[in-house]
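Here is the structure we will look at.
The complex is shown incomplete by one protein chain, all other protein chains being positioned as in the whole.
Which chain is which? They are A and B, in the order written, and residues in each are numbered from 1.
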Amino acid sequence: MLEINQIEKSYPKFHLGPVDLTLPEGYIMGLVGENGAGKSTLIYTIMNLLPPKSGEVSIFGMNYKENEVLIKEHIGFIYEQSSFYENLTPSSMARLLRLSYKNWDDATYRRLMEQFSIAEKPLKKLSKGQRATYHFIAALSHNARLLILDEPTSGLDPIVRRELLDELRRYVEPGNRSVLFSTHITSDLEQVADLITFIHKGQVLFSKDVEELRESYHVVKGAKEAIDTLPLLGKQSKRTHVQGLYEGERGDLADAQVELEPASLEDIMFFMKRGDEHEQIS
Amino acid sequence: MTILINNTSKTPVYQQIAVQIRQSMLKGELSEGEALPSVRSLSSDLGVSVITIKKAYDLLEDQGLVVTQAGRGTFVLEKNLDLVRDFKLKEIQDILAKAIDTAKSSGIKQDDVQEIFSLLWEENHAGN
Partner (left out) sequence: MSRFLKLEGQTIKEKGAIKKSLLILLFYYAIYMGFLVFFNSITPQSDVFFPTLSTLSLIPFLTTIFDDDNTSPLRRLLPSLPFTRSDIFLGRSMIKVFIWLSSLVISYLFSLLVGPFIDSAPKLPIVYIGIGFSFLFLTIEHLSIHLKGRVTTLIRGGLAGGLLGMSMSSGMYLFQGIRETFPSGYTFMFASLIVGILLTLINMRIYQRRAL
C-alpha cells in the first residue's frame, strides 16, 4: 500500500534517511521517536508537502508525479490541529470537505460526530480536544484507504483517546485500509499498532511487527557485575541495580544472573537513546 | 466462545489466546470444520494486534488443531475428534478417581459402586 524507497531529505542541521518503509494493506503502523527525530519530516515527504532530496514514495502502487489527485482522494490526513478554517463551524467545514472528496461517507461522519458530541461552534472556539477529535472524525469520513496521522492524539484526554483509537482499529478491520500513525505517546501505539517503526535522529533504527518486537527486546536487570558483561543497547545505573536493554532471544540470557522482562516501547526508546548518548560521550 | 486475556501476565498474549481456543475445542464448543473468528474481528474484539492473533492461529496450526486456508479463514481440523475423546476420557478418569477415593475412605466396596454405576448408566440411556 505504501512503499518508501531510500527517501532522503537534507536540512542545514538535520538529515533524514535514507529511509525504507513498507506498510501493507490492513495494518496500523506506528511511527515513533522523540521530538525532532524526523517523524514529521518523513510524514510531510510522504504527503508530498515536501519534496525529497532523493528517493521515491509509492502509494497504492502510484506516484505523485502522475497521480497526485487520485492518491490524495484516498488519503486521510491529520497534521496540526489548526489546519481547517478556524472561523467556520464543523458543519460549514464538512460542506467544504464533502465538495473536496468524492468518497465522502456521511453516515460515518454523522455517527462519529454524535458519538463524540462535537459542539456546533466556530472551530477556534472549540476546546483543543474537540478540535483534535473533529480532525480525526474528518479523516475517518471519506473512505480513505490510507490514513496518515501526525500526532493526532496530542491534546486529547485519555478517554477520548482510547475511543478514537478503538475507532481506528475498527477502521482497518475490513482489511483494505492502512494507517500510518506518528506519535511519541507510546501507550497509544501499544493499544493499536501492528507494526512499529522507530526513528531516531533521522534514521530508522528498526521497523518490526509487535510480536517480533516482543521477542527481540528485553529489559535486563541485575547487579552491576552481571550486567556489565552483557552486550546491551543502553544502560541505566540505579542505586540498587543496573538495568539495560538487550536485543536478542530470551534464551540467550538464561544462564546470566539477571531478571528479564519484556520491553515496552517506552523502554526501547529510553534505552536506545541512552545508548546513543553514551556512545557519543565515549 | 469466551476468551479472556491478561495483559499483565507473564504468558505472552498469543499463547493465552491459543490455549483458550484449544480448550474451547477440546470441550467441544467448537466443532470440526467450524471456522474460527476472522483474524481481524478477533483483533478488534480483544483489542490486540492482528499480528498477535495470527501468531496464535499459527501456533494452533502447528499443533495440528486447525488449518488456515488463504483467503477463506482458519478452520478446526477433523483430527481433533480423537483429542476430544482423549480429553473427555481424562475427565472421566478424574471423576471416577474421586468417586473411588470417596468410596474407599468410607469403606464402601467395589461391587456396591459398580452396581450404582450400572444403574446410573441404564437410567441415563433410558432418559436419552
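Definition applied: a contact is a pair of C-beta atoms (placed from the backbone, for glycine too) under 8 Å apart; a residue touches a chain by one contact, two chains touch by 3 or more.
As the structure is a prediction and not an experimental result, all values here were calculated from the model.
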Task: For the chain not depicted, the shown chains it touches - done: A
Task: Selected from A:Glu73, A:Asp105 or A:Asp252 as touching the chain missing from the view - done: A:Glu73
Open item on the list: One chain isn't shown here. Among A:Ser10, A:Ser54, A:Ser100 or A:Ser237, which residue touches it?
Closed with: A:Ser100
Task: Hidden partner interface residues of chain A, rising order - done: 44, 47-51, 68-70, 72-73, 75, 77, 79-80, 82-88, 92-93, 95-96, 99-102, 124
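We adopt the following convention: only the chains that are shown with their structure count from here on.
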Open item on the list: Can you work out the whole-Å distance between the CA centroids of chain A and chain B?
Closed with: 39
Open item on the list: So in the complex, the part of chain A that touches chain B is made up of which residues?
Closed with: 26-28, 166, 169-170, 172-175, 191-195, 209-211, 214
TODO: Could you please specify the touching residues of chain B with respect to chain A in the complex?
DONE: 12, 14, 40-41, 43-44, 47, 49-52, 55
